[in-house]
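Please find one structure pasted underneath; my questions will follow.
Left out: one protein chain. Kept in place: all the others.
The chains carry the letters A and B, assigned in the order they are written, with residues numbered from 1 in each.
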Amino acid sequence: MPIYRYIIRRLLFIIPLLLGITVVSFVIANAVPADPINANLPQNALNDEELVAAFRAKWGLDKSPFEQYLVYMGNLLQGDMGVSIKTNNPVVEDIRQFLPATMELATYSIVVGLIMGIGFGVISAIWRNSIIDYFVRFFALIGVSFPVFLLALIALTVFHGELGWAAGPGRLSILTRDPPGITGWFTIDALLTGQFETFQDAFSHLILPSIVLGSYVSGIIARITRSSLLEQLGSDYIRTARSKGLYETSIIFKHGLSNALIPVVTMIGLLYGNLLAGAVLTESIFNWPGIGRYAFRASTSQDFPAIMGVSMLIAFIYVMVNFLVDLLYFFLDPRIRAS
Amino acid sequence: MSDNIATLKVNSSDRRDASFIETAGQILLKNPVVLIGIIVIVFWTIISILAPFISPANPLAQEVSTRLSAPGEEGYALGSDELGRDILTRVMYGGRITLPAALAVVLVDGVLGTIIGAIAGYAGGLTDEVMMRITELFMAFPTIILAMAITAALGPDIQNAVIALIVVRWPGYARLTRGLILDIKNEEYVEAARSLGAGHFYILRKTLLPNSIAPAVVYGTLDVGNAILVFAGLSFLGLGPEPSSPEWGRMVSIGIDFFEQWWMWLFPGLAIASVVMAFNFIGDGLRDILDPRTRKR
Partner (left out) sequence: MQQHRIKFSLLLTMILLLVLSSISIAQEERVLVIGHAEITESYDVAHAFNPTSGIVHRAAYDTLVSFPDTDASSIEPSLASSWTVSDDGLVYTFTLRDDVTFSNGDPLTADDVVFSFTRLSNVLSNPSFLADPIASIEAVDDLTVAITLTATRPSFLAEMVNSAFSIMNDSEVIAAGGTMAEDAAETDAARDFFDQNSAGTGPYILESWTPQEETVLVRNENYWGEDVPYFDRIIIVNISESATQKVALESGEIDIATDLAPDQVSTMQDNSDLAIYTTLDRWTHFLLMNRDPEIGGPVADPLVARAIRLALDYEGYTQLWEGSITPGSNMWVGIQGALSPAQIMVRDLDTARALLEEAGYPDGFEIELSYPDLTWNGVNLSTNAQKIQADLAEIGIVVSLRPGEVQVSLEEYRTGQQGFAYWFWGPDILDPVDFLSFLPGGKVAEERTNWFTDDVDPDILALIEQAGTETDPQIRQVVFEELQLWAQENGAYAPFNVPTIQTAVRSDIEGYIWHPSWTLDVTLLSRAE
């Protein structure tokens, strides 16, 4: 079918999905048992009835959950996600401050993961069931088998602490100034404004955490690549190509791999969403000021505007990335276009 | 009569006949890693079951004066933790908590998800769309966030962590099964069964489900490892099982605060890794066995 029809069809389904996301986020945010009043108002204020009432009114706590939801949605459509109870900043501001850091890390991690994963997968498929295959699969599994925060700490201690090969925790060295906030991605912003030293610093700080997170996803990517490539290599059109006398490498890479990568592309969306939130564990160890750490602090302090904002945001990003991936899929897989 | 036709598909794929076991055996020999995986799991299962009888100490017994002893010191084979408890014992007991919890998640989710996916795939139309949107809704929220919220609401406890994971991870199975059902529901043998007057449940039970179980099983084995790691992550965030529990993830998350005392995090970490890897090998191997296409070269 033509592409615009495909887009419209997908979009039509996304809208109720997004609505559902807001509802679920709202439920999540209100699932915490205790009254935010007591958690966020200091002692003296608690005794003042007017103040308590004012606090309730300000955060809409005096209304029924349904009304609160409607108020929230009304504000949301105007771009207002409320104010974080903990930081006293608009949630939109907080997200603007913390999200780019995680997105930058997640993107670099996916790239690393893809490189490592596809590499491992191809090697594993070509030398299937040989020693190399087992070795590579074992190696790829290490990233997925140990708890990621443990790997992160080991990596930090060994490669930074002991060997001094990698940069330390944080996005930049402590004495380096943040580049001007254009996109929020330090590497891009530094390049755009010609701050090459800052770029170097930011990049070197990204290496270790993205390798740790990347090896986490490379395991899954490797497995999919391997099985997908094996499937392709065993299929008819490959046999035809072989019988035509084409070189083996050309067969593998030009024909087999491009088809084999389709499922990998599908996974990217899923993985990206998981990386965004799962980064909370790695962000703690690497002192990365991202949305994962923010989400964790919000959830443990019943900061429901923040909880809601973050939940919605991550789910939203996941849906959008999947949508883009589906679009990409549309171009890659002729079968869909034909339907 | 209808029985024969219904079971036709199950038997019709390449070599899946009465000599399935023979074939499986051959595959195992070609794929020694699967064997390794099975051995590891059996090993941990035996250890977990026998722990109360063969462990050198009580997993909860504290002895503050000999805390943080290195392996070999003070009679601790694998060292002692921050409260003087024996690490070897706790690693042995840990499996009793971690393994059943992860298996519980996978089994419940597997059954639940497969059924939901099968119904959605088979029913098609509006039912399918609605169920799939709900599934996507749950998939959109990353595991950790939903798990954080649920355990924060219900309290940090291994049971609540299990509940949280069950609620969060079923969509994977549903999607998988639905996809499979869509693939095969229009095949001839199903049509044949229907034309013979077989009811929906019968068709589902006899033809569709048996063919979709295999991939779900493969997915499940890989998911066990995932569940274990999520437990560890929740422990790190303070949302896992109760503090004195010898659950492996708990032990690792405490251990990283005692990084220099490497025995505290290394041994439970290796336990986790070995189980996760083992299930991964088994899963890979199972897929190789069950998927006819990857068997050829």
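Everything below uses one rule, namely that a contact is a pair of C-beta atoms (placed from the backbone, for glycine too) under 8 Å apart; a residue touches a chain by one contact, two chains touch by 3 or more.
Please read all numbers here as calculations on a predicted model, not as lab measurements.
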item	value
Chain not shown: contacting residue from A:220, A:285, A:306 or A:319	A:285
Residue of A:16, A:65 or A:161 in touch with the missing chain, whole complex considered	A:161
Positions on chain A where the hidden chain makes contact	32-35, 38-40, 42-45, 48, 51, 54, 86-89, 97, 153, 156-157, 160-161, 164, 168-170, 173-175, 197, 284-287, 289, 293-294, 297, 300-302
Touching residues (missing chain, whole complex) on chain B	60, 62, 64-65, 67-68, 82-83, 152, 155-156, 238, 242-244, 254, 256-261
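Definition applied: only the chains that are shown with their structure count from here on.
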item	value
Euclidean distance of C-alpha centroids - chain A vs chain B, Å	23
Residues on chain A engaged by chain B in the complex (per definition of touch)	13, 16-17, 20-21, 24, 28-29, 31-33, 128-129, 134, 137-138, 141-142, 144-150, 153, 157, 219, 223, 227, 230-231, 233-235, 270, 273-274, 276-278, 280-281, 284, 295-296, 299-300, 307, 310-311, 314-316, 318-319
Contact set on chain B toward chain A in their complex	30-31, 33, 129, 133-134, 136-137, 139-146, 148-150, 152-153, 225, 229, 232-233, 236-238, 249, 252-253, 255-256, 259, 265, 269, 272-274, 276-277, 280, 284, 287, 291, 293-294, 296-297
